[in-house]
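Here the complex is missing a single protein chain, while all its other protein chains stay put.
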Amino acid sequence: METSRPRATSGRHYLQIPGPTNCPDEVLRAIAAPTIDHRGPDFQELGRHILSAIGPVFGTTQPVIIYPASGTGAWEAALVNTLSPGDRVLCFETGHFSALWKKMAEELGLVVELVPGDWRHGIDPAVVEERLSADREHEIQAVCCVHNETSTGVTSRIAEVRAAMDAASHPALLLVDTISSLGAIDYRHDEWGVDVTISGSQKGLMLPPGLSFNAVSAKALRARETAGLPKSFWDWLPILAANENGFWPYTPSTNLLYGLKVALRMLDDEGLENVFARHQRHARATRAAVEAWGLEVLCQDPREYSGSLTAVLVPDGFNADDLRATILDRFDMSLGAGLSKLSGKVFRIGHLGAFEDLTLIGTLGGVQMGLNLSGIPIKQDGLEAAMAVLEQG
Amino acid sequence: METSRPRATSGRHYLQIPGPTNCPDEVLRAIAAPTIDHRGPDFQELGRHILSAIGPVFGTTQPVIIYPASGTGAWEAALVNTLSPGDRVLCFETGHFSALWKKMAEELGLVVELVPGDWRHGIDPAVVEERLSADREHEIQAVCCVHNETSTGVTSRIAEVRAAMDAASHPALLLVDTISSLGAIDYRHDEWGVDVTISGSQKGLMLPPGLSFNAVSAKALRARETAGLPKSFWDWLPILAANENGFWPYTPSTNLLYGLKVALRMLDDEGLENVFARHQRHARATRAAVEAWGLEVLCQDPREYSGSLTAVLVPDGFNADDLRATILDRFDMSLGAGLSKLSGKVFRIGHLGAFEDLTLIGTLGGVQMGLNLSGIPIKQDGLEAAMAVLEQG
Amino acid sequence: METSRPRATSGRHYLQIPGPTNCPDEVLRAIAAPTIDHRGPDFQELGRHILSAIGPVFGTTQPVIIYPASGTGAWEAALVNTLSPGDRVLCFETGHFSALWKKMAEELGLVVELVPGDWRHGIDPAVVEERLSADREHEIQAVCCVHNETSTGVTSRIAEVRAAMDAASHPALLLVDTISSLGAIDYRHDEWGVDVTISGSQKGLMLPPGLSFNAVSAKALRARETAGLPKSFWDWLPILAANENGFWPYTPSTNLLYGLKVALRMLDDEGLENVFARHQRHARATRAAVEAWGLEVLCQDPREYSGSLTAVLVPDGFNADDLRATILDRFDMSLGAGLSKLSGKVFRIGHLGAFEDLTLIGTLGGVQMGLNLSGIPIKQDGLEAAMAVLEQG
Partner (left out) sequence: METSRPRATSGRHYLQIPGPTNCPDEVLRAIAAPTIDHRGPDFQELGRHILSAIGPVFGTTQPVIIYPASGTGAWEAALVNTLSPGDRVLCFETGHFSALWKKMAEELGLVVELVPGDWRHGIDPAVVEERLSADREHEIQAVCCVHNETSTGVTSRIAEVRAAMDAASHPALLLVDTISSLGAIDYRHDEWGVDVTISGSQKGLMLPPGLSFNAVSAKALRARETAGLPKSFWDWLPILAANENGFWPYTPSTNLLYGLKVALRMLDDEGLENVFARHQRHARATRAAVEAWGLEVLCQDPREYSGSLTAVLVPDGFNADDLRATILDRFDMSLGAGLSKLSGKVFRIGHLGAFEDLTLIGTLGGVQMGLNLSGIPIKQDGLEAAMAVLEQG
């Protein structure tokens, strides 16, 4: 009887939204260390260490700016440092977060050219080439991509977007949001010629929210010289200048930086390639379960399956939010909701960050039981299918 | 390929031995608070609070002694406070820990009368009555029971043991080890007329190891007056005297007491009846999985199934320790080993303490995959069977 | 011999800069709790609680916006939400941070009218009245004040600034930075008619850096309607809308909010009036020590002495940074440096946040020994003078 088992009276909560993710205990203990003087030698050592250790996660040897702010701020930073009022940017309707980014660009006074989409596919590189080739006057100043759409579980192929831009010989900047892919899905800022990579702390980096990032190319720094949007807090230049000595121009989030140091060490210990392979493996196991249940993954192109999360369509006649409420109430697990036009139609399973096979099985078990309790007709083979993937190592 | 996934490189460890158990985050944070003066007013308030809150977990309104020592010490305390050299005690061969207790009694100079057993059953109340009835001279001074045998997953029926003692009109003391049952399986020190209940912090109480307990009856305290075994550290009397004011006669484990305060509040929030019901439900789900795999639970009497752990026999020709090693290596989960005569023959799944449905599913998933990887022939229906139990609420 | 005692080999660091301050252990443990779903019911309860409990610290019943960003961002937020490009604002050269704020205003496209100052006094209310009265056309849109100048230890009298604005019948907005005064020095957003109060988490609020605040008046919200500076991340409106339900429009700094909940409870437990009195008492004791050493406090007007920190001038011929280095090396204590034009001339003693009499004595002892070791001639009566103040209760 449900009333005899109130929610969350025992054990740990399952945080299986696609971020914030489950932080490792060691990271959480690290952020509980006493705050130190952000102008002193101990901080300097911390700052220098982090600034030298953060690059590989982005696939870059170029500067990475760290903001004491959450991820949305890093979007704003990317725009105000590179663009001027009235500049034209090319955006893609790949989901909720790409739409939010478009909204932000417009709020900041940019003109957005939007490539429509069905929220089930990533950016089409052919369309990128087509649009840029058509832009003979090079009015488009930036191409704004979301690497992994957190609202849909679709990963756009940034390397192919880059190739398309090159094929069009177009000088636009390439700005890429990796908030839900960094540290989870293979990403290469330098190799792919990205100009600004935007990210946050609370997903693949296994930290609480509160830090965000801009990895910047030399071309982006040149764009900064003429970018006319007003900027102060987000301005890269004073940060880069202070970073030379391991410091920040204003008070950094010292305690989250403690955690970042630990998280970077953990990623390095596991090995980034192993980290990416682990996420892909968990994604495969999750899709195997979805298929075995007889349900449908939102993402339609296997090349674009996300390693971070899987969005699952519920059958017509059922509401995904009711399902999520049942699962939260009965099994103390949080899943991601369908956002805006997907509201009620999908639920999202986060399988990124600090994560392991057995918690994935527990997660999928909670989903399967929740589906049953919600009367959604499924085959009971989901866990067996997922385990068959996981057993392969 | 296993070598590409070194053990424990990501995510959390699954501690599914039958204790120490997974401590709630809140308990772990509590024990990290600064140590305080164990003679000061803040400690006094803590001590008084704990001493008044601990009784219900034992089902007692009588004193509960708290030792700054692990559970084995509480066994010794029970014996040295109530018995004299050469005293005869009745013990039962229900498993490894009952055997260790017998060994301790002998080391301390007691004479043990042992009722043999097959390690698959609990104490037979009929045998208790028979043995005590035969003891016309009342030479047996104490009956030493293990409530829940951690090595076998068999729970003896203490209420019936009490009834047998009463039926025999025998004055022996009743000493009961509840190390792996307290806070997990229904237990009633007062109602069952137990004289000394022995317990520890690291299982149902959801704490790290380091605290242990003696709940004592008035009869036990009377026995203390004439008990001839030498005692000092374990002596109840100075502790009871100091407890009057919320203190201890020597330095208590202050930081574990911080955790105990939180754990007692959590048990009270959930409600002890709900706590016991949760453990039984998880035990039922576990046995459903074992049965569906086609394996055998060690415990043979359904009245004695343990709510804390389930010991599972591996088929002839397989070694349970190899299975456990595979599971630890591949899925970063610790399971309990078979002890002494059960070595290699069983593995034990702990499902007690801070625990929840989804982690049980993850645990059983790890076992099922481990069985497959070890080549142990099973049916693949374990998780489905377990989930059928859990879906019922 | 100094080389035999390397810095910080034992014991705790003394963080006596004027912020970040020493966080209470309980706050640090709170931020180490697992991150939760920022869209779920548990977060909602947290959000609602904090939003209702934060007002009294600002002396307001009006909205308080909480940003997942450090304090400098809250300055930018105050400006972009209320002003338009080319707007004129009145600033005051009271020290380093007022100068930084002026710089930010200019970077964002505002026109700053600066009242010069000597860095040893606060804002002169008579000058405020004079300047505003002279502004017949009401071109000045905002008066930007720093309540407590962290670089100088001078507290401007905001109530009198308000009275001066009223006397001039000038409609400008009143924006006040309370980053180093909130939760330390008496402050009254509503009573003083402040339109935007800017603050941060890492000083009087006893948290690590990473949260910042805008308390906003109805007049400020009206100004928001026509404010032409581009804004997105800092925009008040979506935050206020989401706050209605206890949420934020983008990912909040969940773990710092855990700490904020605890810190607000601690301030309430102590009582804000007691908190302010404690800070004044510690400031008095510090000044007594400075005077007894024969040194000079930077702040020249007793009405403007800061309760949060005390800046002390070193005699000519000595460098305050050498003194600070000696103190850090020998006594593992961080003090605040003299900033920009005060570089090398002053050191700053932070005595705010979670603080107590004995640590103040230890702090002053470290300063006295450091002065001696640096060869700065002082009388040795500083601690005795400070203790005479503290003994009075």
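Going by the order they are written in, the chains are A, B and C; count residues from 1 in each one.
Convention: contacts are C-beta pairs under 8 Å (C-beta built on N, C-alpha and C of every residue); 3 or more make two chains touch, one makes a residue touch a chain.
As the structure is a prediction and not an experimental result, all values here were calculated from the model.
Set against the missing chain, the residues B:P56, B:P85 or B:G393 yield one that touches it, B:P85.
Residue B:D235 is the one among B:E113, B:D135, B:D190 or B:D235 that touches the chain not shown. Although one chain is not drawn, the whole complex shows that of B:T72, B:Q280 or B:Q300 it is B:T72 that touches it.
Remark: the residues of chain C touching the chain excluded from display are 1-2, 4-5, 9-12, 14, 22, 24-25, 32, 266, 269-271, 274-275, 277-278, 330-333, 354-363, 365-366, 368-369, 372-373, 380, 383-384, 387, 390-391, 393.
Not every partner is drawn; the one left out touches chain B at residues 8, 12-13, 15, 17, 19-23, 28-29, 31-42, 67-73, 75-76, 85, 103-104, 107-109, 200, 202, 208-210, 229-233, 235, 250-256, 328, 334, 337. Taking the complete complex into account, residues 25-26, 29, 32-34 of chain A touch the chain not shown.
Everything that follows uses one rule, which is that only the chains that are shown with their structure count from here on.
Among the chains in view, A has its Cα centre nearest the centre of the complete protein Cα set.
Looking at which two chains touch through the most C-beta pairs, you get A-C. Greatest centre-to-centre distance from chain C is found for B, with centres as Cα means. Matching CA atoms, the turn from chain A to chain B amounts to 180°, rounded to the nearest 5. Centre-to-centre spacing of chain A and chain C amounts to 34 Å, using the average Cα coordinate of each chain. Distance between chain A and chain B, defined via averaged C-alpha coordinates, is recorded as 44 Å. Rounded to whole angstrom, the centroid-to-centroid distance between chain B and chain C, based on C-alpha atoms, equals 54 Å. In chain B, the residues that reach two or more other chains under the touch definition are 25, 32.
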